[in-house]
Structures are given as structure tokens and as C-alpha cells.
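The full complex has more chains than appear here; those shown keep their coordinates.
The letters A, B and C name the chains in turn, as written, and every chain counts its residues from 1.
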Amino acid sequence: MKILVVNPNSSLAVTQGIDAACAPLRMAGGPQIECATLAEGPPGIETQQHVDGVVAPLAQLVRAREAECAAFVIACYSDPGLHTLREVTRKPVLGISECGILTALTLGQRFGVIAILPASIPRHLRYMGAMGVLERLAGEQSLGLGVAELADEQKTYGRMIEAGRTLRDVRGADVLVMGCAGMARYRNPLQDALGIPVVEPTQAAVGMAVARVRLDWASTRQT
Amino acid sequence: MKILVVNPNSSLAVTQGIDAACAPLRMAGGPQIECATLAEGPPGIETQQHVDGVVAPLAQLVRAREAECAAFVIACYSDPGLHTLREVTRKPVLGISECGILTALTLGQRFGVIAILPASIPRHLRYMGAMGVLERLAGEQSLGLGVAELADEQKTYGRMIEAGRTLRDVRGADVLVMGCAGMARYRNPLQDALGIPVVEPTQAAVGMAVARVRLDWASTRQT
Amino acid sequence: MKILVVNPNSSLAVTQGIDAACAPLRMAGGPQIECATLAEGPPGIETQQHVDGVVAPLAQLVRAREAECAAFVIACYSDPGLHTLREVTRKPVLGISECGILTALTLGQRFGVIAILPASIPRHLRYMGAMGVLERLAGEQSLGLGVAELADEQKTYGRMIEAGRTLRDVRGADVLVMGCAGMARYRNPLQDALGIPVVEPTQAAVGMAVARVRLDWASTRQT
């Protein structure tokens, strides 16, 4: 029983951050959790072209690894290819945006999202509209930083605090979702600083995948 | 690390069914899962009076067991006392209705709910309205059976099939949620018969609780 | 024909304010209006625990007084026990939050709510979600004052003006609802100062109860 967590961008540092974030979910007797990097991906998924561009290699990867895996997690906050992959395999496929938001709904009444770039926001709004959860959205704020720039810890953390305060104090959020898989290392300090729950979405998705694998809920669908 | 799953009705048979449903989520290195019966509860939670009536004993139980428990799951589809308990303890408290519905959102685009009694439906509608997920609801159908009557397997299963077919074929549901903790044993046959995913909500909630415990997300809230 | 207006907190000053607010609705030929204090209630209803905690004594009170009363009004902006009480008696039971908001919908297009404490807001949001009226909500602002502190007239009124201005000018509210039964005395000055209608919710609910009693609409429900 193995869960394959795929980072659809090609940045190893992001995959390493994801891998560290998954550590607490590795349990004796539980499914193995492997974090992989999509070699064909761009350094960061920052545009709709990036999102649509990784679907084909993701599908190829899922097909190649399907026999040995019990579930897949797409570790990019745009959930690229989620519905294509749910056609490619009947094994559970979870997206971190979907799972991060759903988890936030259990931790507060209005969630805020911290995005990397302003251009991410309309894409996320479309996605949350498709999910039907906009009534619970307090707002979304961007850092104005691309995925690569997230490595600059001081700048990133400062902007996260600022975005988080705006979401909490001006927009009324009582829980936050980190809108990028590359933000994992900032979860604990951000939550401590802001005093409201902060959801790291890869953890949220992998946690749900662990249960899904254990329950052996085949993804039954009418054909 | 122990998760306490509380059946707020006093029916031991329901607790036993819940306990069996949790089995796959017990992992060597994972949290212990204990299923308890609320002695003060009614035989089944079938009215708003029942729902409101178990909040006080639930709060008492959570206070009494808090030191030894890492998380709590309220195993009744009306999520009685959920927000009171989230005040009583900072440890994670999950409700099976909330988690069951959120899990369904990852398995289909329009979910249907199988309720026990017609009077459950307006109560559930209020709850789903509070959750902000009505846009994803295909519909809800009741069996016309109280909690005790769920023990009559033949009658219950026949009505479940009928309700599930209506939800799938007339209301357009592509995933179902079982709207009572006492339906667990019927999940597998129902899913096989209908060909669409069926969510057993206690499994959904306990699965999320396992991850919550492992991640040690203290439920940070502003005071 | 008597309407029993129950203040579910134990503060007599609040009950007296409610009683004064009801005066214009006492008409020769109309139903009697009696305002009662729930002795078992806390000094103010400020948490979900308070809300859930008064349901049982409210139910007891309604049962005890049912024979002599034609309708009941629950005079707390969290509408504690509303749906339990609607099971307990077939006589009309109205909540001041529900009636206050519905009345506001006839006086403006976007309503704002003035809450006592920040923690009231998520609870109210859940309630307005259950009511399905969030599309009409401009926003909610809290005073940062508990029920007892509302007696400090100068501080309370100053913060009300501030909250009202924010709701009107920043959030776009064109009608306000007072989010606590203990604010009644401030309605007239607040409305004069802000220049938009201000709904005192107990008046809204008692007004609807008068009509309900006169019309003798038995609360017919399928059983």
C-alpha cells in the first residue's frame, strides 16, 4: 500500500518540503508515502498554461505507477488534471486544493487563502465556484511572489503575515489555507503568529488519502 | 494518542456497528480508536429535542475524557453539540455529518443523502445551509425508519436501495452519504448495488481525525 | 390570548428593556404580552455553550406555560432552542434573530448586523447560512462588549455608532439589525444618527407573534 504524492513542478526543494510535511502521516501499519517530482513540470505552476500543461505527463505518471500505488495526491494548489486522473485510474486521486479547503471548513466558518501571485486568484475563484464553497470564502490575498521566490524565507514570511492579517482582520477569515504546496515550512510559525488555524493543504490531502487507502473504498463509478 | 468516537445514542448495537466500521483505520503506529456509547442518550437521535438534549452529557463526557484523548468524533449524523464541544476542548472535534459530506464532495459532483425519517430532512437542510454546500446537494430521501428499525436488515436494505435509486436516477446524485451512524453495515452492498460511491460518515470522520491527531494541529483560536 | 416573550438570560435589566420595547405592541383587543426571565440562564448568552445550555430550561418553561399562552418569542439573538421548541409545542414559536433579519429584508437590500462579541459572528454566520439569507448580508461587526457591559451606555453607544458607520459606509449596509436583545434602548438614537433603518429584533418578533396569534394559524405539521 503506497500513496504517491506528486509535485507537478520540477523543483526538488518543493518536493522536499512536501516530503517533510508528510512525515507525521507515516505510521507503522499505515500506507507508505512517496513524494515524487514531475520532471516534465515547469519550475513552478503559476499560470493556466502551466496547469493545463502538466496534465499529460501527470496522466502518464499515474498510468506508469498505478499497479504499485493505492492512491495519488496531486500536490499543487491548482489541482491540475484532477478530473482527468480520476478517469485514468479508479484508485483514489486527491487534490490538495480541494482537500485543503474542505479541511478548512471544519476549522472555521470563513476561510482565507494565501496565494502566490495575483493571477492565481481568478483561477482559484473559478475552482472554488466549481466546488460550490464560495459562500464560506472570506477572501484571497496574494504574496506577489512566484514559486521560486518562496525560497526567500524572510521576504516570504513577512508577506504571509501581512496577507494573513488582512484576511483575518479586514476580510473576517477565522481559518487560513496556504495556497501553494511550497509554503509548508511556514505553517507552524504563521499559525502561531496569527492565532487562527492554518491548513497546509498537502497534509490535508495526504491525511485523507491515508484513510481512503485503509478503507479500500474503490472509486466505484457508473460506466 | 486516542480518538474517542462517541455514539450519542444509547444503542449498543449502533456502537458495535461503528466500532466495526472503524477497524480498517486502526494502524499499528496510529492513534487508538475507542468507541463509546453515551449512556444518557436516547435509543436513537430522531428529533431536534434529541439533538439538543445530548449536548450537555456529551460536553460532560468530553471534559471527563479530555486528558487521555487526542481527538473526539461525534458519531451521529446531526452532529449534536459540535460547536459547543469545540469550545469545551481545543482538541479536534469532528462531526460525522460534516466530514461525511465533505468527503462526498471529493467523490462526485452532486451528493445525495439517505435519511432515516422525513423529519430529519429539514434539520439536515438547515445544517447543510450553515455549511454552505447546498449547491452540491442533489437531494435527500428518507427511509421512513427510526434508528431502532434499522436493525431489520431486509426492510432497511430494501428501502435503502429504493432511496439510492431515486437519488441517483431522478435527482442526479453521483455519490451518496449515509445519513445515520447506524447504517454502516450496509455501505458495501449498497455501493455494489448502485454503482456509485457511498460514504459511511463515521469512517469519513474517523479517517480525518487520525490525520488531525498525527499532524498535531492544535485547534488554535483567537480568544 | 397571551404571548410569552422569554429572555433566556437571567439579567432582569435585559428583560426590562425588552418589556419596554414591547409596549407599543400592546393593543386593546390584542394579545397580552408578558416578558419573562429564564432564571436558569446565564447572565448573558455569549457562547455556543450558553446557547445549547438554555434549551432544556426553555423547553421546560414552554411546557409549563403552554396551556395559558398562545405564542412564544425567544428573545436572544442566537435563537436558542428554536427548533426544539417548535417540536415541544404546536403554538407559534418565533426567534428574534430570524424575525429581525426577515424584517430587515423589507427595509433595505443589504443588512448589517451589530454583534456583541467577535465570537458571536461565526455562530451568526452559521445561522444565516441555515436561513439561506447570506446573499443579502452586507456584513457583521462586533462591539467587543459582553451582555453585561451593554449597560455602560456611553461606551456601548459610541461603539454602536462606529460599528454602524463601518457597516453602512464600508460594507454597504442600508439597514441594520441589532444583534442582541439587550440593545433595545439604543434603537432610536442609533437610527437617527445613522440615517438608515435599525431593526430591534424583539420588536420584530413580537410584532409577527401578535399577527400569528390573531390569525390563529395552528402550526400544522405532518407527523
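In this section, a contact is a pair of C-beta atoms (placed from the backbone, for glycine too) under 8 Å apart; a residue touches a chain by one contact, two chains touch by 3 or more.
Remember, it's a predicted structure, so these values are computed and weren't measured experimentally.
A single sequence accounts for all chains of the complex, and while 3 copies are shown, the assembly in the file contains 6.
Definition applied: only the chains that are shown with their structure count from here on.
Residue numbering at the chain A/chain C interface overlaps only partly, since under half of the positions present are found in both copies.
Relative to chain B, the most remote chain by averaged C-alpha coordinates is C. With centres set at the average Cα position, the gap from chain A to chain B is 26 Å. Spacing of chain B relative to chain C, judged by their CA centroids, is 32 angstrom.
Averaging C-alpha coordinates per chain places the centre of chain A 42 Å away from that of chain C. Shown for chain A are the residues in touch with two or more other chains, namely 135, 174.
Residues of chain A that touch chain C in their complex: 108-110, 135, 172, 174. Interface of chain C with chain A (complex): residues 121-122, 125-126, 129, 134, 139. Contact residues on chain B toward chain C in their complex (touch as defined above): 47-49, 51-53, 55-56, 59, 81, 83-84, 86-88, 118, 123, 126-127, 129-132, 134, 222.
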